[in-house]
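All protein chains but one are shown in place.
Lettered A, B and C in written order, each chain numbered from 1.
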Amino acid sequence: MLKFALIGAGRIGKMHSEIITSNPETELKFVYDLNREIAINVASISKAEVVNNPEEAINSNTTDAVLIASATPTHIEFIKMAANAGKPVLCEKPIDLDIIKVNKCREELKGIKSQIQIGFNRRFDLSHSKAQQARLKKEIGELEMIIITSRDPAAPGLDYLKACGGFFRDTTIHDFDLSRFILGEDPIVEVSAFGENLFDANVKTAKDFDTAMFILKSKSGVLIHINNSRRAVYGYDQRVEVFGSKGMVISNNQTPNSTERYTSSSTSSKDPIHFFFIERYQQAYKDQLNSFIETVKTNSRPKVTFEDGRKALIIANAAYESYKNKRTVEIKYD
Amino acid sequence: MLKFALIGAGRIGKMHSEIITSNPETELKFVYDLNREIAINVASISKAEVVNNPEEAINSNTTDAVLIASATPTHIEFIKMAANAGKPVLCEKPIDLDIIKVNKCREELKGIKSQIQIGFNRRFDLSHSKAQQARLKKEIGELEMIIITSRDPAAPGLDYLKACGGFFRDTTIHDFDLSRFILGEDPIVEVSAFGENLFDANVKTAKDFDTAMFILKSKSGVLIHINNSRRAVYGYDQRVEVFGSKGMVISNNQTPNSTERYTSSSTSSKDPIHFFFIERYQQAYKDQLNSFIETVKTNSRPKVTFEDGRKALIIANAAYESYKNKRTVEIKYD
Amino acid sequence: MLKFALIGAGRIGKMHSEIITSNPETELKFVYDLNREIAINVASISKAEVVNNPEEAINSNTTDAVLIASATPTHIEFIKMAANAGKPVLCEKPIDLDIIKVNKCREELKGIKSQIQIGFNRRFDLSHSKAQQARLKKEIGELEMIIITSRDPAAPGLDYLKACGGFFRDTTIHDFDLSRFILGEDPIVEVSAFGENLFDANVKTAKDFDTAMFILKSKSGVLIHINNSRRAVYGYDQRVEVFGSKGMVISNNQTPNSTERYTSSSTSSKDPIHFFFIERYQQAYKDQLNSFIETVKTNSRPKVTFEDGRKALIIANAAYESYKNKRTVEIKYD
Partner (left out) sequence: MLKFALIGAGRIGKMHSEIITSNPETELKFVYDLNREIAINVASISKAEVVNNPEEAINSNTTDAVLIASATPTHIEFIKMAANAGKPVLCEKPIDLDIIKVNKCREELKGIKSQIQIGFNRRFDLSHSKAQQARLKKEIGELEMIIITSRDPAAPGLDYLKACGGFFRDTTIHDFDLSRFILGEDPIVEVSAFGENLFDANVKTAKDFDTAMFILKSKSGVLIHINNSRRAVYGYDQRVEVFGSKGMVISNNQTPNSTERYTSSSTSSKDPIHFFFIERYQQAYKDQLNSFIETVKTNSRPKVTFEDGRKALIIANAAYESYKNKRTVEIKYD
């Protein structure tokens, strides 16, 4: 049994607590949150202990691993704390919104042998990973294009928008990572970004985008398109299309059931697709934990590394530069 | 150019006139209908000549072939007239509603070398014939089950209902033939029929069914299910499922376009399927004519023979017997 | 926490033990199996106690509820034992293969206030129950037809075939129940059954069918078709179609992921559907338990009653009679 300390017990933290509790190989031992009430609530369901400070949870001899689901600006602090304590870490994305801090953290972690996995959950989605496998096994021949559609069901509130680091760093970062996952060894070298505020007043107040499109290029010339929206009335639209010399694999949307309706006005109608990430990526989150468990048990390299988190952020930053200058930006990872 | 005499210029006759006119290998020369006005209307569009009696059209030296689309009770008379004149015939289904008359006609035609094709148009549907091919080429291995769903969009009027010979002889006869087409050399040996009048007042007046189900068995033990309705609000529901030891092929419904709609209440919604047989089997009717042309040109056996028409009627008659006696009826074709 | 005694720890029993263990409202306390080793294995995973006889488990003060997953001939004995101990029971289908024993049990249970739920899991499938809701809420208008396709991926071994009571009582019984579920208050009054042994040698040895079709009729005239096979190479084929005056709802098959493949020879290809019932009805089994929990908590009538189990068996028996006599059989439930 891998015993976890959970740092951060908000919406995502609570979801992780349930996944840890229901996994037969893991157990939730400690819960810390700035807001003690939230921590108590989550801990009670999982029969875990509430602690008053993160050090206590992370450094405890009982703790085998740390799951970080706190506010983004605190991620680096907790990553370092856990790494220094020699504890494996599964940290929600992003590492941080500031690449300078991320690079500094990277320097500080040099020499410290630690397993740090970043929470790009979509890599563990069965359908998306089938698309990645189709590329890896050359089922589609040579990869030529990737098309990612990724639209949230509804825009978040103003507080979230102000704190999230902007649409590209908050949302598209998942798609940048997914592109990197499918490309494998072939790095993304260029990005062109386009953003609009078409419908959401809060997004306007936050001076952010609610609608965005991107084109990226890999070193070998693969062209990648991403489109994002903060609102799709039919649900959480998550599609990946991988196109190559021998064919195409599409990871399509998923509905909660398999009913089809036929009426005088329409046929083959399905129900709305899964509402949002907790429903859509439920199994992916579970398999993310399973992968992390395997990494810890075999003392191997995490499937999603600190470097993966850093590179996705670098692409997001380059995307902002592209948007501002209305031109393609070359990406430097150093 | 194969020059046609068209006998009967009602709804189906008009459709055939258009198909003959637009086919580059055929030409409509003569049109006969009891109702001269209808004949004039159809003839004028196709630049054909209206004749006052069927003999004139059928026996004319100009006429190469005869298409019979008149009222069912007249089919046999015109088939014999054409056969005796040595003209190939494409005759709408059914041959007749009375098996005694059909058998008598069969006797009378013995010795007369003539090409008679019965209008079981569905055999020429590209998708249905792909299902048949999957059975023939053993793509699905050994055939084990056939499931046919065949539902009209709306019930016909009382006049039609009274004249049509009953639901089994009018509608299911197509499905009996389609089953025979897919089975190939393996004859249908048993039928069990079930009929209800659930919704249509005219059907009740005509003492007919608007809803029916069937199970048939072939000599080799293949089980066949057919279900029929006089009303499907979403359009003309035409599906064939062929199931065997190595898999399944479904000939599915068809919509007039490929749009899919996503709203807050439903996803992947398509438009209603094709309204009725003229839309759904448009290409099948054209390919039926092409097949007939080929038959005439090569002086070969029609793809759907008089015997096919006779056997489908025999099954329909056995189905009525099954319904009445609430038991499985063995089918005798002699 | 509802504390369970599990009677029978074979394949199905093991599955139930996992569902009980992972449900936050239930706990597995005791496990009994004739084969002690099997019981130990299941109990150890769930941290439950192995007992040497069923009485001990059922009668223990700790036990709140009993789940019966033992061999079919023992079901009645354990149902009575639990009922007499005042414990709610969730019993796998069928109650028994012998209607005389079932009727006797029914008599013996009269006066004993007990909650007995029979394990017709398919009623709890989200998609099937959407179809049932469409009938209940008249979304499809007046119900006219039900079409159920239910095919196993592969035939079981000879031992199973010999003990299972025959194809109709073992497999179709689920579809009879599903039909009853959709029909609601409208009882099934007639059945016609057709069975073949087309491919499986063990099935032949067991003098059973591997392929079957049925037509049933409800009191109000709804026609129902069921088709079954012991082998579908593409997976566990489970479809329900509900057709009525205002449209149709289909509960379609489900694949484990949402990938679609496009190659030079085919397009829109999906992976094989779920392999078998444990994969396909995973959530249905969980929701079956949730429904049972609710029943116990609220002291209400189970969603699937002893009477439901009895009636499904009566239909299966009538189906055998129909098969033997090649005729429609009227169903008597008394």
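Everything below uses one rule, namely that a residue touches a chain if its C-beta (ideal position, glycine included) is under 8 Å from a C-beta of that chain, and two chains touch if they have at least 3 such contacts.
Source: prediction; values computed, not measured.
J.: For the chain that's not shown, point to the residue among B:Arg11, B:Arg261, B:Lys297 or B:Lys324 touching it.
T.: Answer from the full complex: B:Arg261 touches the omitted chain.
J.: For chain C, which residues lie in contact with the unshown chain of the complex?
T.: 232-235, 253, 255, 261-273
J.: Name, in rising order, the residues on chain A that touch the hidden chain in the full complex.
T.: Touch with the absent chain occurs at residues 142, 144-145, 147, 149, 151, 192, 194, 196, 198-199, 211-213, 215, 217, 221-223, 225, 227, 229, 231-234, 237, 243, 245-248, 325-328.
J.: Provide the residue numbers of chain B that touch the chain removed from this figure.
T.: 22, 24, 45, 126-127, 130-131, 134, 139, 246-254, 256-264, 271
Convention: only the chains that are shown with their structure count from here on.
J.: Where's the contact count highest, between which chains?
T.: Looking across every pairing, the one with the most contacts is B-C.
J.: From chain B, which chain is the farthest off, judged by mean CA positions?
T.: Chain A.
J.: Listing for chain C: what residues touch at least two other chains?
T.: In chain C, 246-248 touch at least two other chains.
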